[in-house]
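Only one protein chain is missing; all other protein chains are in place.
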Amino acid sequence: MRDKLLHAPPDLDLFATDRPRLDDALTRRVNADPEKLERGLAQLVLTIVELLRQLMERQALRRIDGGGLSEEEVERLGRTFMELDKRMEQLRTEFGLDEEDLNLNLGPLGNLL
Amino acid sequence: MIDLYAITDDPAPPLSEPLTAVASHGLAVVCGPAEDGEVTAEVLWRHEEVVEALMEERDLLPVRFGTRVDDETAAARALGDRHVQLAGALDRVRGAVELSVRVIGHAGGDDLRAKAAAAAAVHGPLSQEARASTQLIPREPSELLRAAYLVDRASVDSFVAHVARLQEANPRLRLLCTGPWPAYSFAES
Partner (left out) sequence: MSRDVTERNVALVDLVDRLLGGGVVIAGDITLAAADVDLVYVNLRALITSVATAEEKNALPRMGSAL
């Protein structure tokens, strides 16, 4: 967009950026390299997802015990959580993380999970 | 699913298809049908073109790209939840546009103090010309400053002239100014 440049120096390419870098921002890919910062982010995100999964499982059990769900719903819930478990395992493998890696130590608050 | 583009006053000038306005508490959110597919530069530019076309005829707060809700009811609810804050933010950006400035170059020292001083030498004077200013996170190694300025529409030319003067006064720096943009960096406090 040429008309966006209100003041620009002749050596404009100083302000352009590596296309690959921009592509990362656009597609939000996460690097699984243990050396990279992104792995720490993946770890954080997956831990939160795991936390939510555990919360949902607990709530599902409460609902099942409460008796407010049909047999079909109960069965579907069971299958869904099995799938979720499998999917979490796949994601952990993709990012090279163990189950222990997904437990954040919160210092005086103990462990998150 | 619908994508959200901007927050405006209600009532507002009519919209062209396929955009619609969902109103709540004196504000409106401009919506369009959700578009799927890979997010590319072209997709971002197309979204931006929609917001800028709206901006030509009305004051607005741009919504972050990728904000999607189930339907118009959800859009109205999202708007209603925060209408007080959003009305305040809209008032703060009325009649103004956002200009971006990036500075790259030699600060006269590799230490943080020299770099901060070089940044301040540009950011300070430019902030005086703007209604509001904020610094963004620098992302390139040699960047000294990455900032956004909320400038009255009528003052854009004099702001750009000031950038040019600062460039002349600082030959070891390179200044870039782009815009006008919708007030992305001033939409949230």
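Each chain gets a letter, A and B, in the order it is written, and its residues are counted from 1.
In this text, contacts are C-beta pairs under 8 Å (C-beta built on N, C-alpha and C of every residue); 3 or more make two chains touch, one makes a residue touch a chain.
Keep in mind it's a predicted model, so treat the numbers as computed, not measured.
J.: According to the contact rule at the top, which chains on display are touched by the left-out chain?
T.: A, B
J.: Considering the whole complex, not just the chains shown, which residues of subunit B touch the missing one?
T.: 4, 7, 41, 44-45, 47-48, 61-67, 69, 74, 77-78, 81-82, 86, 89, 98, 100, 102, 136, 146, 148, 176, 178-179, 181-182, 184-185, 187-188
J.: Residue-wise, where is subunit A in contact with the chain that is not depicted?
T.: 1-2, 4-5, 8, 12-13, 15-17, 19, 22, 25-26, 52, 55-56, 59-60, 63, 69, 73, 76-77, 79-81, 84, 104-109
Basically, only the chains that are shown with their structure count from here on.
J.: What whole-Å value do you get for the distance between subunit A and subunit B if each is reduced to the mean of its CA atoms?
T.: 28
J.: Please output the residues of subunit B touching subunit A within their complex, sorted ascending.
T.: Interface residues on the subunit B side: 38-41, 44-45, 99, 102, 104, 139-140, 142, 156, 160, 163-164, 167, 174-179, 181.
J.: For a test of understanding, state which residues of subunit A touch subunit B in their complex under the given definition.
T.: Of all residues in subunit A, those touching subunit B are 1, 4-9, 11-12, 14-15, 17, 22, 26-27.
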